[in-house]
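Shown here: the complex without one of its protein chains, the others still in place.
Chains here go by letter, A, B and C, matching the order in which they are written, and residues are numbered from 1 within each.
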Amino acid sequence: MVTPDLSVSLGGLKVKNPVLSASGTFGYGLEYMPFYDISRLGAVVVKGLSLAPTPGNPPGRIVETAAGMLNAIGLQNIGVERFVGDVVPRLEDVGATFVANIYGKTMEEYEAVALRLSEVPSLGAIEVNASCPNVREGGMAFGATPGGIAALTGRVRRSTGKPLWVKLSPNVTDIAGIARAAEGAGADAVSLINTIVGMAVDHRTRRPQLSNVTGGLSGPAIKPVALRMTWEAAKAIKIPVIGIGGIQSAADALEFLLVGASAVQVGTANFRNPRACVDILEGMEAFFREERIAALADYRGGLRMENSP
Amino acid sequence: MVTPDLSVSLGGLKVKNPVLSASGTFGYGLEYMPFYDISRLGAVVVKGLSLAPTPGNPPGRIVETAAGMLNAIGLQNIGVERFVGDVVPRLEDVGATFVANIYGKTMEEYEAVALRLSEVPSLGAIEVNASCPNVREGGMAFGATPGGIAALTGRVRRSTGKPLWVKLSPNVTDIAGIARAAEGAGADAVSLINTIVGMAVDHRTRRPQLSNVTGGLSGPAIKPVALRMTWEAAKAIKIPVIGIGGIQSAADALEFLLVGASAVQVGTANFRNPRACVDILEGMEAFFREERIAALADYRGGLRMENSP
Amino acid sequence: MTYNPTRFVTGRIVRNEGRGEIFYRIEATIPEPLRFVPGQFAMVSGWPGNDPLLPRPLAVFRSGGTRGKGKIEFVYKVVGRGTALLSGLHPGETLSITLPLGRGFDLEQAGRTYWLVGGGVGFSSVFPAAALLGRRRNGFEMFLGARTRDHLPPKEWTPGGKAPGRTHFCTEDGTAGYHGRVTDAVLERMRELSPEAASRLTILACGPKEMLKEISTETLKRGIPAQVALENHMACGFGVCWGCVVTLWEGDRTAYRRVCRDGPVFDAREVVW
Partner (left out) sequence: MTYNPTRFVTGRIVRNEGRGEIFYRIEATIPEPLRFVPGQFAMVSGWPGNDPLLPRPLAVFRSGGTRGKGKIEFVYKVVGRGTALLSGLHPGETLSITLPLGRGFDLEQAGRTYWLVGGGVGFSSVFPAAALLGRRRNGFEMFLGARTRDHLPPKEWTPGGKAPGRTHFCTEDGTAGYHGRVTDAVLERMRELSPEAASRLTILACGPKEMLKEISTETLKRGIPAQVALENHMACGFGVCWGCVVTLWEGDRTAYRRVCRDGPVFDAREVVW
């Protein structure tokens, strides 16, 4: 049988398949080369970049929870200059399609990072983290209201010609409204969800388990919420939606595509299984073959609502 | 050693210990009598009651998810009249402290149910479900904004002299603001969280797994989110906060007390372990004894924030 | 119908073995002997961690023991994660069990002949009924259906007793017994009955939904009473979550009723298919 066509356009970035890595769980991509050739992925989304290198939060950064984990890394990263100077050439060498996830303390900083990255011809897209719950300045303020999202998106939009993805926070009452605001302000795609704000304490020591007190919940625990929000966003907007949250298997990824996502990002799953992304990709290909689905487009958004379930 | 004093006042209802059952997971309470004497609990919160009996949603009501479950029961219940006539006398017989969880399609219906229940002298409190995600009229519209919560709370407040608890939805951007609105409008306590809206689909049949398409996520998966929201609400208001969400063990319950809850409700845990509530109560007593804590008040809200973790 | 009140107990696994091609039998000791009605079930868990979260419903297959020490058996088929985990448990490990649950088969009607129909792993609720009827020397016949010979319950599990009813094995591929679906075997056998014999007949069935539906339709046509054991996804198993409802006729209206408490055995006439 012919190989199914898994390619899809993600707001101006055409990728060969819809399996992407999620920012912050994939380092700068190269760390995964011992496990497989990362150029096989639709795209590699790298760790969130800021203008200057950022030290991140003090230790006490991760806690395991039921079928999930909380993190409060605080966006430790090498800064956009070193990324462009040291990392980009190596990503080019391995032939990976890559996307930069960015954040700033202020709108100006977002803008500056986007400007600098726009000079990198090989960069596939810019993903604006409008939603990091772990740093006061991680865009959470911008991400929580349609007005904030529109302002931030518009600002970055004007500073770059790269495909612009806006990554949305799940910590909101109305995800559809937020997605519409991003679309209206010029986003080429939205990605969701980022982590859900959570907390863990030790009942004996009576202390928070994270230095930052709260952190972001990720992993299988949040999948049902992520799937619902992906569905709501996909119904609300016309630009592509990239689904994220608790995806561990090809079946999980297919669920997101079914409710309307154009692609998915795989995050926490990479920690337990460093080959998670390719395993998912291969599983997806096998499923399409088995079900004789010729192209992603024939499956995507195909949720059947008549007399469910 | 003396028995620790676990009693606490929950907005006018004094309970002998802070372990309560969560609405919708405990039937009308009596179903648990084969397992233990439910009068041992701080209080039994019964299944959500509406004015008339309600059939609920069609089958396809529950799905298991990672460390959690989705439900879309649709508030099937016997209606307030049969509750007062058939159930209340039996709850009185067993000597249980009990609380009625109520909901309505309209503000008027909430009011009517509250009025009817106010005539029941043995009823300990009324808990207003301002947050059921599974019926359009389950208060979700009221629960999503401070204005909505204030209006609903004020309305029910004027119709009853019973202690009034308002149960909050986690599907909001700013839980502290919602909690303040409930407090401002006359709630005697708030309880949180209700379930988080989620979704599950079958990637093969391409159908939703719930007849209602979306459902409410509960269980250990949501505990970190519930704990964070409980903490935020407790910091924001002066009336008691009742913590709910993913509590399975005494340690879990103590965490909620530590971040400021005055009591907890145990929900989904009752399904796997019908004795969950008493197991938690006994574990809590043992912990207080071990740590030589004389009274709940000496532990509650005692989170240590200095150089965490 | 007298049976022990529902309890939540810890079982210690004595045996957990695969038998034949696809079935497992697990045996555990429990604090006290249990009396149950065939068709009643238990909610069983025991794997560590919260994933999967919920216990699994399994029909009580056998119980025994003497004062102060009970024994309980279940048979199951591995179909997903919960049953796979169950099959990985070892002797000495523990199970959490709530039992007995639900309304079992009504076997107390005087002067009836029972036909017991089990499809797939449905034999797990039908064998206990057969065992009871055998002990009582109450006439019965049993029909067991499966896709192939390998999907039939191992012969040694078939209950004996003083009056073991006649057992008809049926396979869809003809590798054992009657060649065809178990419902066809039942219908063929029914045609052999005198009207008088047919009027004494009660059918009990457990198996795939399609099978139960067909049994219900066919018995309804012929005015033969039938009791069917339904399945549904369950969270609690004892009637508090309202998650396991099916649609039933109540007079000329329909209502959602709980499989775990109002069933799992229902009068076939009540069920809205």
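One rule holds in what follows: a contact is a pair of C-beta atoms (placed from the backbone, for glycine too) under 8 Å apart; a residue touches a chain by one contact, two chains touch by 3 or more.
As the structure is a computational prediction, the values presented were derived from the model and not from experiment.
Asks: List the shown chains that the missing chain touches in the full complex.
Replies: Checking the complete complex, the chain left out touches A, B, C.
Asks: Out of C:5, C:48, C:68 or C:195, which is the one that touches the chain we can't see?
Replies: Hidden-chain contact among the options goes to C:48.
Asks: Where the complex has a chain not shown, which of A:11, A:42, A:104 or A:220 is the residue touching it?
Replies: Touches the omitted chain: A:220.
Asks: If I consider the whole complex, including the chain that's not displayed, which of A:9, A:39 or A:76 touches that chain?
Replies: For the chain that is not drawn, the touching residue is A:76.
Asks: Which residue among B:8, B:43, B:66 or B:213 touches the omitted chain?
Replies: B:66
Asks: Which parts of chain C are in contact with the chain that was left out?
Replies: Interface residues of chain C facing the absent chain: 47-52, 81, 84-85, 88, 90, 93.
Asks: Using the document's contact rule, name the residues of chain B that touch the chain not shown here.
Replies: Within chain B, the residues that touch the unshown chain are 66-67, 220.
Asks: Using the touch rule from the top, list residues of chain A that touch the missing partner.
Replies: Against the left-out chain, chain A lists 24-27, 31-32, 34-35, 47, 55-56, 58-59, 61-64, 66-69, 71, 73, 76, 219-221, 248, 268, 270-275.
Note that only the chains that are shown with their structure count from here on.
Asks: So, comparing C-alpha centroids, which chain is the farthest one from chain A?
Replies: Between chain A and the rest, the longest centre separation is with C.
Asks: Indicate the whole-number Å distance between the mean C-alpha point of chain B and the mean C-alpha point of chain C.
Replies: The computed centroid separation for chain B versus chain C comes out at 36 Å.
Asks: Mind pulling the residue numbers of chain C that touch at least two other chains?
Replies: 50-51
Asks: Would you pick out the residues of chain A that each touch at least 2 other chains?
Replies: Residues 66-67, 220 of chain A touch two or more partner chains.
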